[in-house]
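One chain of protein is taken out of this complex; the other chains stay put.
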Amino acid sequence: MSERLLIELSKKGRKAYCFPALDLPRGFEEALPSLPPQYLRLESAKLPEVSELDVVRHFTRLSNLAYGVDDGIYPLGSCTMKYNPKLSESLAKLSEFTCMHPLQDSSTIQGCLSLMYNLLEDLSSITGMNWGTLQGCAGAHGEYTGLKIIRAFFLTKGETQRNIVLVPESAHGTNPASAAMNGYNVEVIKSNAQGLVDLDDLKEKLNERVAAVMLTNPNTLGLFEKDILSIGALVHENGAKLYYDGANLNAIMGMATVGDMGFDVLHLNLHKTFATPHGGGGPGSGPVMVTEELRPFLPRPDIRLTDSGYVFDWDQNLSIGKISMFWGNFLVLVKAYVYILRMGSEGLRAASCHATLNANYLLSRLKGTFEIPYGPRCKHEFVVSCQDLKEKYGISALDISKALIERGYHPPTMYFPSLVHEALMFEPTESESVETLDKLADTIIEIVKKGIKDPDWIHGCPHNTVVGRLDEIKAVKEPNFRYI
Amino acid sequence: MMAAIGIHSLEELYGDLSEEILLSDSVPISQGRSEDEVIRMITTLANRNVKGIPFLGAGCYDHIIPSVVEAISSLPSFVTAYTPYQAEMSQGILQVMYEFQSMICQLTGMDVSNASLYDGANALVEAANICLNFTRGKNTVLVSSTIHPFALQVLATWALGTERKLVLLPEIEGVCDFTSLDEKLTSEVGGVLVQSPNCYGLLEDYSNLAETIHAKGDLLCISSDPLSLGLQKSQRQWNADIAVGDTQAFGIPLSFGGPTCGYMAVTDALVRKMPGRIVGATTDANGKRGFVLTLQAREQHIKRERATSNVCTNNALSALMTTVYLSSLGWGGVKEAASQSYVKAHYLAYHLAQLPGITIPWDKPYWCEFPLVFHDAKKMRKYIQELRNEGIYAGVRFSSLTRRSKDELILLVAVTEKRSREELELYLAAARRVMK
Partner (left out) sequence: MSKILSDCRYSKDHEWVKIKEGKAYVGITDYAQASLGEIVYVETPKVGDHLALGDDFCNIESVKAASPIINPLAGDVVEVNKSLEGQPELLNQNCYDNYIYALDKFNQSEFDALMDSSQYELFLQSK
């Protein structure tokens, strides 16, 4: 059942919340001069007029029209949709956290500062880096920050000619976008036949104008860049910096550190690897970790431990400045910290191993149904191609995804990375049991069989959801972004 | 499972990691702990924080939050959902975003809103991006020095190491000084960013500002606390092109500053330049109304290095909280909260102004936050301490935002509708004891 807009359910005069009466001495309000007319708002705003029960039912019904990890598997490649622990949720709701104002005197927020400091220590150990910042609100935000740090570093060295960033062709869109936002020009490194960075192309493109090379490892095809140490050596010989996109960290936590792989700076996605919930699109958190050399450039303030407790330290004159209004998404940091405490060193390692095991298992189940352009093994995610199915039977990656929706599953990532045609990228995560993986694989195999026999059916999927495939062209050509 | 894959041990899956990289053990952090242990650890940590009655503002305000907000924003299918790229199974999330966008447009008067950004400071950065991308050949943005000092720092960082320039518009008597603005709007300037209520809590008068800016073909962006829009003129009424701010005042707890929720709304002409996700209404093959993420051609996953912004993740769950809050209050409630905040702040200010040793400077209109200037640093410290002894956080030291010694005697005091009469009198009694 679809749900009307709350404004459509409104009845004049209804309200859900009543404020307590203004309890000031009588006459004060009357005597108070009103704002001079040029400041006063004249028109009203059309907001819903509904009862509290209306609000509760409306949003509860809307939540029934949403699908979360709590509802079922979410095999989205590059997203690491693992289980969000409920303990993290409840501890992040402690009023001793939610009621803290960011500008309270440091002596009154030792709990917050201590948690952030401990988290930075743990993240430093997990990534094999020297220190970092928790101010980033998302992965893309972290990328922007890391690239800014690199820029600042080269400016102090007088190397102003370094204005190019190299990204592989399989890179996530935020990589080149973050580089462009920092004023860099972006050049693309080709992939070789194995789907990895083409070292010859990299060598050709490295020159004194390159500031950084951005990589993720494993890459977006789920393949580990086994030549990563050579890549790092080449980049550093050239005087450039190596940036790590932490989106795929779930494959290697506890098995390898980013620092050992030769990276200078990285961002993490706490809403991926560290199990904080996605919330329908956010909030996330994108800490940035760096080597000792880049530490002076981190955003301010830093957090330091002194004899009198934890303090914010604003005295970094090489700092790039601030990247968020306050200190980062603190409640998200709490959730990630809880996850790390619960998992511990052995738990993180096991998580990565099982994520990789699950991905390889799912791959083994699906390899008869799809072309597997790169293999035979993967890390925590893999890409299949539906190009063959498209050419032979007219079944696209989109069709299969929509059919999965009809069967009650969230589809994998579609059409990314673009170097695989009709791509579907699967990342089951370590959270899923073999039974769930088998059911998913069985369903996909059945969908493909049925789609071949009955193409009309699959092109029309999903048939049983509250709406069918939506007219995205109409959405652009007849724009409707608000209810009035 | 291993048999199906064709391996005998999990280690085989990491065979391509060379010796130098592969860890034999794991990373050097502590061993995992039980739930109970973790609860104890975190609770102990949390108890090192000290709660108090916050008369603190400066970008983060302690407003009343109806209990439905927490209840709804804890529903598992909202909390654990991904970005709604698969529209057919995400209508719930998409509709919430559509309602959020609609309400932001209603309050700001603008034509299109996006589905949230990280925070108000980053929304200002995105506005600056638009100012420089709307017309070619622009590299400068004029920025009011009465914008929140932290937001000014975030803007400065954005400009760092690029060709972008920020020119500060000076302050006069606590508000932005627009004298000679016309001369400052050179051909390289793309737009002007201002904030009201400003960093001191004062309201700014933008009469004729948009005209001057538009005459040069440039853009005006106004950042406003959205709850203040229950009382003060909307950004559209001032003829702004871009409206930004932070919806923390709408249903989001203080949270030590994060997560919060940035908002941005623009005129129709700018919709294709606006960053972030946008939800649109459309129909399916049966003519049924549905919602989709739309105009995705603006975004990084399509435009890549040609995207003007790299934004991907937003603050959807915080935007949900804001939507529930606004749904609970309605326009009447928003006006009420805005008005009570206004009256209570003026009540406190009126009585504080009677005390010796402090002044409320400039005699300019303000909403729910005002600056107190102390005549003596020692008295100021005593004041803050005395109130602290009563369990009250007296205000934000302006110098903690600017780190300038000339601001050391300024305390920003915020009073919201949540401050009870009792709390106000407690504050005043302590203030009187110190300042008499």
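In this document, chain identifiers A and B correspond to the written order of the chains, with residue numbering beginning at 1 in each.
Going forward, a residue touches a chain if its C-beta (ideal position, glycine included) is under 8 Å from a C-beta of that chain, and two chains touch if they have at least 3 such contacts.
Please read all numbers here as calculations on a predicted model, not as lab measurements.
Within the set B:S145, B:T212 or B:Q296, the residue that contacts the chain not displayed is B:Q296. The residue touching the chain not shown here, chosen from A:L35, A:L155 or A:V476, is A:V476.
Within the complete assembly, residues 415, 472-473, 476-477 of chain A touch the chain that is not shown. The omitted chain makes contact with chain B at the following residues, 136, 272, 296-298, 302-303, 306.
Operating definition for what follows: only the chains that are shown with their structure count from here on.
Here the spacing of chain A and chain B, counted between their Cα centres, is 20 Å.
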